[in-house]
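Of the protein chains in this complex, all but one are displayed in their positions.
Labels run A and B following the written order; every chain starts at residue 1.
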Amino acid sequence: MPALRSFRIGGLRDDELAKSAKEHGLALRVDELRRIADRLGRDPSIVEVHAFDAQWSEHCSYKSSRHLLRKLPTDGPTVMQGPAEDAGILHLGEWKGDRYGVVIAHESHNHPSQVVPFEGAATGVGGIVRDVLCMGAEIIAIADPLRFGRVEDPESHQRYVAQGAVDGVGAYGNAIGVPNIAGDVYFDERFDDNCLVNVVALGLVKESEIIHSAAPANSVGWDIVLVGKATDTSGFGGAAFSSVTLDEADEDANKGAVQVPDPFLKNVIVRASYRAFEYLREHGITAGFKDLGAGGIMGCSAELCSSGGFGAIVDLDDVNTALENMPPEVIAIGETQERLCWIVPPDVTPQILRIYNEEFSLPQIARGACAVVIGAVQKQMHYVLRAGDEIVMDVPIDFLTGSIRDPLAVNEPPAQAAVDPRERFVEEELDPSEVFAQVLGHRDVCSRAPLFKQYDAVVRGTTVIPRGGADAGVIAPVHGSPLAVALSVAGNPRYGKLDARRAAAMSVVESARKVAAVGARPLGLTDCLNFGNPQNPAHYTELVVAIDGLAEASVALGTPFVSGNVSLYNEAKNGNAIPASPIVACVGGLQNVASVVTMPLKRVGTILYYIGEAQNAIGGSVLAEVLGVNAAPLPQLDLLRARMEIETLLGAAGEGLILSAHAVSNGGVLTAVAEMTFATLRRTAIGVQLDDPCVWTQGQIGDLEALFGESGGFVVEVADQERFEKFCEDFPFVHEIGMTIDQPVIAVDEDAFDIRALHEAWAEPLTEVYV
Amino acid sequence: MSRRTIAIGLKIPDNEAYTALTALRRLGVEVARLERAVIWQFEDAGDERDFVARVERNETLFNQNKHELQVLEAGEPRSGETWIEELGAHDNVRGHLGGKGIAGITRARRFVAWRLFATHGEPAGAATVNDAVTKLLCNPAIERARIG
Partner (left out) sequence: MSARLAVLVFPGTNSEEETLRLARDVGIDAHIVHWSRAQTLGAYDAYVLPGGFAHEDRIRAGAVAAHDAMMDAVIDGAQRGKLVLGICNGAQIALEAGLVPGTGPVRKPTAAFTRNGPVPKFVCKHVYVKLAIEPKRCAITAGLPQDALIPAWAAHGEGRLAASDEHLREITAGGHLAFVYAHADGTVDASATPNGSAMGCAGLVNAAGNVLAIMPHPERDAWNFNHLDRREDGDVLAPSGGAALFRSFAEALR
């Protein structure tokens, strides 16, 4: 039992204990501290109490969300591995006798990015690629859904965050050589005090070569090998830091909880790890592999061993540290970046050490970096840490890593507004010409190119559709094979403000729509649930109902969730909390990359169709903001119809009937059409003649709502009208809306808009923020 | 308007200095230790008393957990030191200092300072510094070196 400094619990009153916890920088509550002392039968040591503080933080334990997340469907024919480990795996297809899986992981790095945007965002990318790597996978793509505050003022912290986070994502991804193929960005005052930097990473792995984040069977006595950067004092308290609200007064102190990224070292570690995978494969060795994230060495080694049903004993003196005389709790729990942990048989250890230390010369790449044995798997289900001659931690491993649950209050969920699709919310009858340019120039619609042109979208040479080329990015990651992977993200904060549940369902549908728009079949989903303080019943209720929304949409589309992340406490002391932000990423698969559908219009004289059904409800839409209509409800979401829209598009694309396609989202059908014309501007512009909307809505819907409402669906370009209509004859929600013409205009009934002028309105707004 | 010069160094291990040291030794330059810092030379219309506070508020330049800031008396490299400046880069205050800039600062020149030490901890001689500059630290096509 630990002899060193203990954290006094016994004999203290609740208020004294709370004060002491605060002084030690602990986020653990008094009841949790007492539970620890009761179970251990003594006061915990300082190291132990910090270990529990990290492991029982929301970030590690999902204590307010784990029981809710069980509602999400996680099974299906496409699932190779569900959400048990750091990343899920979806079945992409077969090639030369191997079953290929796409690994997907999704995480947030919100708090760090708000405080130190460059480092926060960069380490976000660094962390998510490790989650993918440790499944034994090659890292093949990243994506970055971003939410920033108001950036109009060049002097504001919000502008600094919006620029710094993008620089950080770019600097890290570019350096490690992984293409950034998808992402989105929204700007809203509700993100002024809490930006969201979510990151998604994809990997590629053969099913037979998956490595698990668990000590393998019969691994008692195997070595625990730490790989990477020398442990320093950065990132101590990181897990707890992301599990409380940000307090502006603490901002400088918080900067210390942010880790320092080293993408150069990571580039080398990734390549060395690929070499280690190769060695293990060649020799038929099963090993355990996991990245170090929240909870540092302690969290990673404890989870690896407890998942295998074992305990562990780790000697902190063997850890490569950057400084002398670091306190044991900082070595054990600090979140220094660029580290991974192997569990390997002792006779294999010398080879693993040789690969990292000699072949890839980690010690020459960064001072103190290396691979080193720090401990061993033990049979006794205890987690033991040694430092010097002392045992500084000795606790039951299941108690440390096991599931805990916070009792939290939930409000009565708000009733879902029933919407009559025919009821109008716009009073006056405006001409489309009065709003078209405003919609295209709206901060949520305008071109994102000024931002993502800083990201390498094409490194690895596998890119089929880079950012901006369509609704989803597409890569062909298996060399010599026509298999292709699509990736999209969705999560509209304007919807989240109005109705968390429907917004969540819409995130699922929109992300699936986006991969379908490139002709890919949605294979599976991940989510990052970004919400306010769960101790506030109103915000906790949003989380609860949002998970219901995700679950119902996921079931309806037959697209399971295979991994995810929860980020709570996105709330400032002044009460400014983010809107419900369930952000969803969708992976799509194509058996043949030749059947990819792209967004630009292809030729003149083709027919445009709208696959979907316009509604009058414009709540949460860009149009509502432009018109200043705030009270309108979100459009009704018919999940069955949404699935049929996707199936119709995929079926028609499979028949080769679709020349180009674009999912309808922010800014509605007319915005989608405009974006399809913009990409043709670099050659001979193709224009569009749209029919009067009352023709394709049978006059049931207002013109503005039909053109700019966000009722979902797709706009598609079709050459063979007869075959397409025959193909769609059983599906009533397909409407001919116009045709392509050889003039550079978009004509809506009588109005003609110059495409170049529209393009300028769309292309300009973000160039000021992202020069 | 006053000219003020500061050096911003890293508190955390400086991998770039580590690499440069290794490379210089490989090139036969006799250097035992190497330090790196970013030098800023400002034209400042503001008050000297809150100068450091104003600079430290600029998040692009300074993060107290990563950096240490030193106000330099001399606007010139010290003995054993070279300052490398990118040609044509010093006219862009906004570009250097990020969107917020720094109140009172109207001009900013940026240098990378390399400080070379010989075996017994003393500053390296001018010949050694010059050797390091011509062999590695400065590309004269795009940079200019000042030697202390």
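What we mean here is this: contacts are C-beta pairs under 8 Å (C-beta built on N, C-alpha and C of every residue); 3 or more make two chains touch, one makes a residue touch a chain.
Nothing here was measured: the structure is a model prediction, and the numbers come from that model.
Contact with the omitted chain, checked across A:20, A:267 or A:591, is made by A:267. The omitted chain makes contact with just one of the residues A:96, A:283 or A:682: A:682. Set against the missing chain, the residues A:284, A:461 or A:628 yield one that touches it, A:461. When the omitted chain is restored, the residue from A:45, A:64 or A:174 that touches it is A:174.
One chain is missing from the display, and on chain A it is touched by residues 170-171, 174-177, 263-264, 267-268, 271, 358-361, 364-365, 452-464, 466, 476, 479-482, 484, 592-594, 596, 598, 600, 682-683, 771.
Mapped onto chain B, the interface with the missing chain covers residues 15-16, 19-20, 23, 26-27, 86-87, 89, 95, 135-137, 139-143.
The criterion applied here is as follows: only the chains that are shown with their structure count from here on.
Across the interface of their complex, chain B is touched by residues 116, 119, 154-155, 159-160, 163-164, 230, 232, 234, 252, 255-256, 258, 260, 262, 264, 322, 364, 366-368 of chain A.
Interface residues of chain B, counted against chain A in their complex, comprise 12-13, 15, 18, 22, 59-60, 63-66, 98-101.
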